[in-house]
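The complex appears here minus one protein chain, its other protein chains still in place.
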Amino acid sequence: MKSIFKNNAAPVIKRHMIDRFQDRITYTSSKLILTIFLLLVAFIGLIKNVFGLTDYLKNVSFIYQFYLDIAHFIWMPLVILAIPMIGGLSQIAFGQRASSRRDRLVIFMTFLTIILIMTMYPQALSGGLEIRFPEVLGIGIGFRIDMLGYIVLLITSIIWFLVMVYAHEYMKKENKSTRFFFFLAFTYVSVLGAIMAGDLLTMFLFFESMTIFSYMLVIHGQAEEAYKAGQNYIFMGLIGGFLILCAILLLYFNIGDLRFVSAITKLDGLGNLKYWIMGLLVLGFGIKAGMAPVHVWLPRAHPVAPTPASALLSGIMIKVGAFGILRTATSYFFPSKEAVSSYADPIWLTIESIGAIIIWFGIITMVVGVFLALQQSNIKRMLAYHSVSQMGYIVLGIGVSLYLGYKGAMGYSGAIYHIINHALFKSLLFMVAGVVFYHTHEADMYKLGGLWKKLPFTAIICLIAALGISGIPLFNGFISKSLLHHGIVEAYTYGDKMFFFAEILFILVSAGTVCSFIKMYYYVFIRKTDRNYDHIKREFSCLDSAMGLIAILIVIIGVFPKLLLNEFILPQLRLITFDPDFIEHYIVDAHFFTSEDLWMTVLVVFLGVVLFFAGSKFHWFHIKLPRWFSLEYLFFLPAFIIMRLICRYLRGDRCPIEYSSYNLLNLKNDNQTGFVDRFVITMKAFNLRFEASIIKSDALIYTGFITLVLLFMFIFGRF
Amino acid sequence: MIEQLPIINLLLLLGTALIIPLFKKRPFQLSLTLCFLVLLTVLVSSVFLLIHVLEYGEFYYHFGNHENLIGIEFLIDAFSAFFTVFVAALVLVIYLYSWKDKTEGIENKEFGRYYILLFILLFSIFGILYSNDLFNTYVFIEILSITSCAIISIKRKKETYTAAFRYVMLNEIASMSYLLGVALIYMITGHLNLERVATSLQSIWPLYSTNIIIAIGFMTIGVGIKAAIFPFHIWLPDAHATAPSTSSAILSGIVVKIYILVLVKLLFRVFGMEIVEALHIKWIMLILGSAGMIMGSIFAIAQKDVKRMLGYSSVAQIGYIILGIGLFTEAGLQAAFFHIISHGIMKAALFLSVGVIIYYKHVQKLKDFEGIGYQMPISMTVFSFGALGMVGIPLTSGFISKFNLGIAVIDANLIFFLIIIILSGLLNVVYYFPIVISAFLKDNKEMQKIPHIEKVPNIMLIPILTLGVAIVVLGLFPNLIMDIIVSVVATLF
Partner (left out) sequence: MIILQKILENINYLGGIALFLIGLHTVVTHSNLIKRIIGLNIMGTGVFLFFVAIGNVTGGEPPIMTEDNIGAIFINPLPSVLILTGIVVVVSMTVYSLSLVIRIFETYGTIDQKELTRLISEQNNHD
């Protein structure tokens, strides 16, 4: 009897479980997420040598052998790149018909990537993984893993995996999900490649492909708005790419080597050119990172993409831009460790002036981002503006680390830490916005309200993420923000006193962030409305399990801040030319929950709450900037009018340039016509005017030019 | 035996052109196969010559054993051998494609004539490349002009006549200019052989400055018209828009480049660096090249016809090549030569993939390209690769040429032109990306319903796939040909 019962019970329970989990993949992926969590715990445990576990395992010979094998397997970057690529290609084979099998494949592929990345830890720690392919692209490409890359890589792969789990559920409601997953896989390859890149050319290669592949994600919805945003996205992205290409050309010509090694001694001999190179790099990567004057694509592109894509765009891809600035600035422009021993060395002067500019860029980005975020009503658009603002924090950290040079370890670690933290909470916030949209089909926060009753789990998750981004103690944002705050304080202690104002702005921006998230949380979850959400069913799906793990990670990092700092960031700091004493003194012994920092937080929260009440009382959240303040208006309209005047003067009434196209360029319409469209319209007018007449006067052009050329040579020729 | 290979190549090509009419009564397949075999032989022998030349150095071929004072001379060095290989290989691919592409306006009975013209064209190209004699080059240039006009106007459509007429007119003016230049040089040197002219010019050039200035001006502009350098590009868009796709591919990928090579020969081998520097030819070419890069793209933006747009894009890309040559440095010339190759491949891929679309859908306007990617995934993918290459995205050969050109420009300390290169790349984005996007992403419900995907003969798809693969392979491993180009450039300095 007993055995029969046993045989029957298992399937019954299993089916019951599956019913609760909605479908099979939810069940398996929840198991996988649990596995990942346990693996992470084990991973950290092994790294930290808890209970002497690592030492014990090292004594077991076959495990030690395995460890050695891993530690010497240098082709791992290629394997890691190959896995999503194979996954992406084989997804096409499954296609839409076998969508659940396809999704399972996607999830397993990303899962495998995490495990492989974890096994690279020994190599990354020793900093010894460097492979090169000298023939490819003429001057060779290469991969290199150090702790800076490794930590970003690890966090990327974890978030990517969770977003894939999330996407499985979410994409059921979207069309053409195979195409989406295909391009997502290739975007993943590009992101991994850009992070693992061993030289600037490799980074650029993957960076460009990331722009192109992720473009397909942005316009996935294929709405008119998506095309507009996508056009902006790809043009800005490619402009950034070309700027980086310029910097690559200049660097390659002057240094002859694009690997990330110190080149400051050679660069110092270049005069102003080195500032140009750095400026091109900062601007080029800054476009992708959403830095202030060139952030315009970001708030348009991120909201229109499907939520999994916008979570990744905001969570991961803009970090690649910041990562690029960090990598290039701290390699080419930092002196090598042997060459320098104090911060008074004149070699730091270059990097110091660059750093000062970057700090201000960061501050402007923070302010602009948070200011515009406060005015948004669309949740995803608000989050996108917060991405801009948070990228400002990261850029600030980079700037501080460059500005202080030898003592810049604080800014550097703050920047890395914030890259990780922002990746976590911003992707989580986008996922929350996605869940809200998934259930209500509403993205305007003023039209929502009272959702905490219907979506309690999501509400809790959102609270955790909001506390994280606001920098509340015990959540992860607090850690990196206090690191960055220390950084900016150091900047005005050791350097220019002007940065005191930067600190004030820093506090105000943090307050604005707090206010913004109080507002969002209030309008979406707390506020009472007469809307009813009876159609929302409470069930546990992939969406929730994916969000759960990120929330847990946010809390873990917030409670144990030293974990990341000591095991991942410190080894990298020691590799870079920072003052070892400074590191030992300030970072190894860093105390996070000091009364000073806590009071600062109280101040920030207080300001935020005041701002929120004041804002909702005086309707500050609905201020709009005047429209004419845009490049599009300032440049193309005059160009068009001048051309039309010339044309009318030359041809009278037969002028082919019509007034109707003028209307397209007109002031009222500028929301519909993008920058590029305006350019194209102007060019078409130009073409209509000149093309036919140039072609008609063939022999005349010949005569004219031959006369000109002969005259030129007779006059300027040296005989 | 190896010394006879160049003339055997020429005779094979000319002979095939003469033989094709004899097979008129036979099944057409027979002459197609014969042509294929001839092209393959020519390719193999060109490769053989290239290897020989790289190994043992250059050699001369004297017609009738007359010495070069009175006789005609062929020079087979790395330069000519390399570019003949390129021409033969590209023509072979385009030729394979043209087997089935009969519908595009060429009538069936004209199809044989098309191949006659193609082979005469190829014959004259080989002649121009091998020839080491100014007047002989002129004769070959004239043959090339007539045949290339003829393969444009072979289509019995009314637009072709005006386009071809404009081309003939400009070609004729250009030939006259070139001949006038030859006459002026012959007047002061008494030679037509390139090397003899060069040696005597070196000693006498300060004495006859007027002659040399007029000669160099007329010859540069004359060849420039045929090479479609910017303000003389006038004939090109119309010719490309109306010609059959194979003709456009040959014209844009090969013929135009041959004239550029003639220009290179004139400037580097005949006049030499001393005269070029004294007359500031550098600045003329740099300005014309960069003007072409910008203006070609600007005109391309507004086009409604895809082939016209590709024509204007060629104008812009020729600007890159002229810019590279105009630097008059080794790095610049290497970049220019690499771009000749990579642009040849990319433009051929673009024109042929458009040709497949025209063959299948009979549309040529850009607005008809919406959603065409669903129906014709292969050809649109190749088109996209070509477009990415034109923009200069990494992993395509276009990136390598842009990279090399950028390095060359910095090397010559003319960073201003780097800005132009970048700007031109961005303009390329403006007109290439919308096509790709509208082809793949704009939904067209009617198009998706059609069940038959790409019912095109395989013999048309294989060549364009080959070209697509070549774009990526060259983008990944440019050193495959860059090493040869380095030795080619070494022969010119």
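Chains here go by letter, A and B, matching the order in which they are written, and residues are numbered from 1 within each.
Rule of thumb we're sticking to: a residue touches a chain if its C-beta (ideal position, glycine included) is under 8 Å from a C-beta of that chain, and two chains touch if they have at least 3 such contacts.
Here the structure is a predicted model, which is why all the values come from computation and not from measurement.
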{"item": "Touch criterion as defined above, residue of B:L39, B:I173, B:I357 or B:V430 at the omitted chain", "value": "B:I173"}
{"item": "Option from B:F48, B:F135 or B:Y208 whose C-beta touches the chain left out", "value": "B:F135"}
{"item": "Full-complex contact with the absent chain, from B:L54, B:A183 or B:I294", "value": "B:A183"}
{"item": "Option touching the unshown chain, where B:I20, B:A164, B:I393 or B:L461 are the choices", "value": "B:A164"}
{"item": "Positions on subunit A where the hidden chain makes contact", "value": "692, 695-696, 699-700, 703"}
{"item": "For subunit B, residues in touch with the removed chain", "value": "70, 135, 138-139, 142, 145-146, 149-150, 153, 158-159, 161-162, 164-165, 168-169, 171-173, 175-176, 179-180, 182-183, 186-187, 192, 304, 365"}
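Here is the rule we use: only the chains that are shown with their structure count from here on.
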{"item": "Interchain centroid distance [CA atoms averaged], subunit A/subunit B, Å", "value": "43"}
{"item": "In the complex, subunit B residues that touch subunit A", "value": "166, 169-170, 173, 177, 206, 209, 213-214, 216-218, 220-221, 225, 231-232, 234-235, 237-238, 278-281, 284, 298-299, 301-303, 388, 391-395, 399-400, 402-404, 406-407, 410-411, 418, 422, 425-426, 429-430, 433, 437, 441-443, 475-479, 482"}
{"item": "Interfacial residue positions of subunit A with respect to subunit B in the complex", "value": "135-138, 204-205, 208-209, 212, 216, 219, 222, 227, 230, 234-235, 238-239, 242-243, 245-246, 248-250, 252-253, 676, 679-680, 683-684, 686-688, 691, 694-695, 698-699, 701-702, 705-706, 709-710, 712-714, 716-719"}
